[in-house]
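A single protein chain has been omitted; all remaining protein chains appear in their positions.
Moving on, here comes chain A:
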Amino acid sequence: MEPISTSKLFLEASAVFTGFSKTELKATGMLQSYHNTILKNTNKEDIDYFFIDLNQLLTDPKQDAKSIKHILTTQFMPISAYGSLAQNMIILWYTGNWGNDVISSASYIQGLMWDTIHAHPPGAKQPGYGSWSDLPLSVKQSTVKSSPNGK
């Protein structure tokens, strides 16, 4: 087995599994910290195979979006796959937690779930006096761009 650099692939994998763009993920400033978190808490063999197999899948010209999604669902998402790395990685990005533990103040504050629901982490990134009285800014902006879920 060839040792591979997981750090570049980690960003790629994170985008695939979270549904957030690489730019959005980088903007959290958490990339390095989360990469370290998974290295520290996941069995080395699971990590290596996870990234090798994922890399192969994503670079395989024979695959299309539909088949990739199918393989991700059946081969990567089950808790039995690669020490539950995919599930743990998603929860880490969305909540800032590894299992029940909060990684850091920053990880709590950068949890993606808050952006997802057009809110902010309680106790941080406060949007200012009276902001709660109106539609969230992110929803208003998406209305302007008339995105499908704009209200």
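Throughout what follows, a contact is a pair of C-beta atoms (placed from the backbone, for glycine too) under 8 Å apart; a residue touches a chain by one contact, two chains touch by 3 or more; residues count from 1.
Assume contacts and distances are computed from a predicted model.
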- prompt: Can you tell which of "Pyrroloquinoline quinone biosynthesis peptide chaperone PqqD", "GMC family oxidoreductase", "Sulfate adenylyltransferase subunit 2" or "PadR family transcriptional regulator" UniProt lists for the chain that's not drawn?
  reply: "GMC family oxidoreductase"
- line: Per the whole complex, from A:41, A:63 or A:87 the residue touching the absent chain is A:87
Statement: Per the touch rule stated above, chain A touches the missing chain via residues 16-20, 69, 72-73, 77-79, 86-87, 90-91, 94-95, 97, 100-102, 104-105, 108-109, 113-114, 116-120, 122-124, 126-136, 139, 149, 151
